[in-house]
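First comes the structure, then the notes that go with it.
Here the complex is missing one protein chain, while the rest keep their positions.
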């Protein structure tokens, strides 16, 4: 991640937490006091965000030393030390919470993604994210999905066409909506359209949609749709997918399974920053 | 919430999701098309953030009508309609995801807080949040905690003194650390100090700390600490508190119970925006 | 264009030109003086940016009246009045230059695009823009291309895959580069690759590239490439295309012709703001 | 140019082009791959902006090496190498377009200015720019005018007094307008007033204007005006000046000739970044 | 003052004072409570900033009513009511301090300026400000100087040439420094140079400087300099001017007297916001 993408996020987070100054540290720690600490895993998880944690401390002071012991994407075991940090005690104390708040969330996303990804192992399905991300942190959460072995769906409204039910209604049907998009959007973008039943699948195929979003279908409906599509389009299943249901969906043969929970309902993992 | 606090958060969220434009809506919806929609609860929860959702749509176009049918803090039942929205179809489609991403998270925090708060009913304990909030959204999450019936701990490093283990170590003991803070911080701020055992409780009381953070103590240790403190200081329990353990802690008689999970491990509630 | 996309561009332009204040207007115009003016075409051109001009004046004062007489995309004749403006004289005088600087450039882009588009009439080719836009004004220039009848290529590096010669070299060949992209980029994005000769065309087709950028080929090479590709991929010609050469290229049957000059070498059209 | 003036322009340009990330480079180039490239002139021109190009790459990574082989203001011949760049391949690929977009425009301005300047050689006239600059890039374009041998007119509305026809009308005549300005503007600023005929020239001289803008006059009118003024004021000719007409105007003896085309209708020069 | 100049200053001031929220008002005032108040002078002074105060409240809520009873530039007597304000009680309480902090300072500048201006009445001297303004508030302070009857010197480093002792030394003498400036700066700017004795006065006149800054001269030296200059240049006296010394300086016949104290050592006037 380029610093000009990452830094504004981190600066805002630091301003939010430190503001006009850390009154406790200013009152209790003598200026110039040095300290060292380590980031320690308190449970098992998939790592994402260790570079982000490093950057937090270095934005506070370029002189903070940060030695990364594990890399994003690795499986971490309880007790593993992720990194060593050394520098001004007040910098370590002021950066601690922001670094952990980000790192614990990013690992949470990666870990949940890895659980889904493991479920679909051996199928051709890829588990992908959605736009149901935390406002302000999308780029970090989508990165974490990749670290957990998942794929990314579109980044945002600006970089792909996804014609949903409401667009279809307003445009007067799937054929109209897809045709307009084919004429108006850049040739670099595929056109995805949401379909709810076999008639809509057929209509979308006829007009030449590139990707079909099979939304909230039963397993039987999904099977029928996948069979009807064949290799004429890419298929994506979505709608209330969870760890229990994902494998059955994958085995039907859909290419993509999009899961909102990856970024809207993960749990922060437990990581401590221990002063040594 | 004043708009000058809220608007920058919302603008960044909209920029993140819309960027240079919603290519799907531009390609499929004729300019000027009007639409109306309602925000509908798909499960039971405690409401927080309905004004935030309203502001999202009005930042996109001041002409969007938004009628609020329920208020923050209310208990919502599955099927309840939270608000009606009417305006330019492209505004409704472009604001939908950002509004829901925020509203669903804020309700998630309020709902989890309400669950904790219900557990401690009848005791004198107040469930409060921590600084383990989502970077960039702290002010919204702390507001949601209040809507769920919880209390707020300090907002950030700048508005209260909380002397933790590492500050104590660097300052050379509890007495030194608290004394320094008493001399250096504004008279408007109480001084809280983390204590881990009865000796530390006694030392903190002797030097006149206003609040004692009883961190990661067993129920027996907590009981002994609360008894020793009496009304000489405010007591706060923290450390791995969950819905199963919170009532037993509350019954010991601590005044505050701080719970990181309120803001770091909530689940987004399910809300739909249905076009009508 | 949503105001949250447009307004920062306009605010910066106004700050650049007005800064701490228009000393001439402050010194010579009595506060409260009203004025009216019209935007008049001093030559023939294709209109783009009239809403942008309106927004400039309304950012200076919400009370400025602006009546649009012609719409973006229309052909304008010398002498046509584009809009009437009425309001505080100091607002009209302070906004004049920024409004014209933007409007004249946007019309310049639309007009040059329309000239190219006219040349390819009757063929299946679409003239599209590139990333060779004016830094800071890309969204306005790409909009103007559409108003001139052209199409948009990718917006930026983030919203499409275009594998150029240097990426191919670094990845060890077209097959490697395209394969990696197929595995790593979201399924919503097509994959375009630059090819320089028939061998590369064949390699790109074999690995399944969606779009072939036929860069700097002679008419003969282009013909051979287009024939080889058939309907297995989308073809795009680029490299030094001008008004003299574009039709011959279009008649070969390429689907897209990208022209950097649309946004890097247009001439501002002549528009006056006449006070009445 | 101080970095605090230049950097915000460059950061915005990089954000516009890279946004959430260069998907092509991320997909095809292995992290850590090194590359080197050179900036090569593909035609003859006057150089302006080589430091700006350097800063673009160094904002992306402070570790990028950039060796400048030619300096701003120099005449460049086709084939000349302007600079060598060495560093992370992804940095070079991500910075390429922004660096070229700026450099090619700046050289375009310098080159067109040099053409005008050459025409007036041997006269006492100086060719100067106007406020008809590209919104957001004025400081770069005005710098480029100087590199092409031209002079700068006022930077903006805030740093000089230029009383135009509309100010004159609103103030009730040249005498009123100039008198007011003499009383109200700082003593550090000269007062320039637009005049359209000999009567206005005489009136402006009588009231003591420092500079006379002789707008859209024929050569005969210009001659008469210049003679009437003598050394009582500075004379500036403006209005539709082009490379064919500029010398005749200069030979009349005006001190300044302002040319909007320098910044509103230049052509980007052709420069390539070749990877080596 | 245009809102796009004023608003960023006011927004930063409000953010500085309100931040995440006014805890006192939130805790004690019921939402929706209305209130009215008046701004009352507690001493005599010259008014400046009443529109600024109005804008503060309206930025917090566009619905706040603010009736201005007196105008900037007027002499205010103790007990005068400057304005009535009516609106949401929480808006009035949150805006009060920021509005007063700005208004009291602006009136302080205007009042001190008026005192200096009164001293030089009947002479041809104008009292002007300097760049010794409060960082971030220059545009407001320079406006207040005008409201107090003073004049403005240059706004900043960018809008005028003032060659000081250190520039002279670096350029190798007054003649060199002024000549270079005459060749390099826009024709719209006069050239001012600091001189310390009669030889320097003579040198500056010889090279054609427009304005002479007579710095820290005794009354005798000033007299000699003014006589030597005659009407060949504008004269400005500066250096430790105070209310006791200013008249004697003015009577010598200098055109301008610049006084740093106007903006660096004024006293805030006493104004109360009384709730009614």
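Letters A, B, C, D and E name the chains as they come in the text, with residue numbers starting at 1 for each one.
The rule is simple: contacts are C-beta pairs under 8 Å (C-beta built on N, C-alpha and C of every residue); 3 or more make two chains touch, one makes a residue touch a chain.
Given the structure is predicted, the values throughout are model-derived calculations rather than measurements.
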Note = Here the chain that is not shown touches A, B, D, E
Task = Based on the whole complex, identify which of E:28, E:71 or E:197 touches the chain you can't see.
result = E:28
Remark   = From E:167, E:196, E:232 or E:247, the answer for touching the chain not displayed is E:167
Residue ranges of subunit D at the interface with the undisplayed chain = 1-2, 4-5, 138-139, 155-156
Ask   = Going by the touch rule given at the top, which residues of subunit E touch the chain that is not shown?
value = 9, 12-13, 16-30, 33, 35, 89, 93-94, 97-98, 100-102, 104-105, 108, 131-138, 156-171, 177, 180-181, 184-185, 189, 264-265, 267-268, 275
Task = Name every residue on subunit A in touch with the hidden partner chain.
result = 11, 14-15, 18-21, 59-60, 94
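Simple rule for what comes next: only the chains that are shown with their structure count from here on.
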Task = Looking only at C-beta pairs in contact, point me to the busier pair out of A-C and B-C.
result = A-C
Key: Numbering shared by both copies at the subunit D-subunit C contact, with half separating same from different   = same
Note = Per the C-alpha centroid definition, the whole-Å distance linking subunit A and subunit D comes out as 45
Task = Could you give the separation in Å between the centres of subunit A and subunit E, each centre being the mean of its C-alpha atoms?
result = 52
Request  = Note the residues in subunit D that touch 2 or more other chains, in rising order.
outcome  = 18-21, 94, 158-162, 186, 189
Task = Between the chains shown, work out who touches whom and classify the graph as line, ring, star, complete or other.
result = other
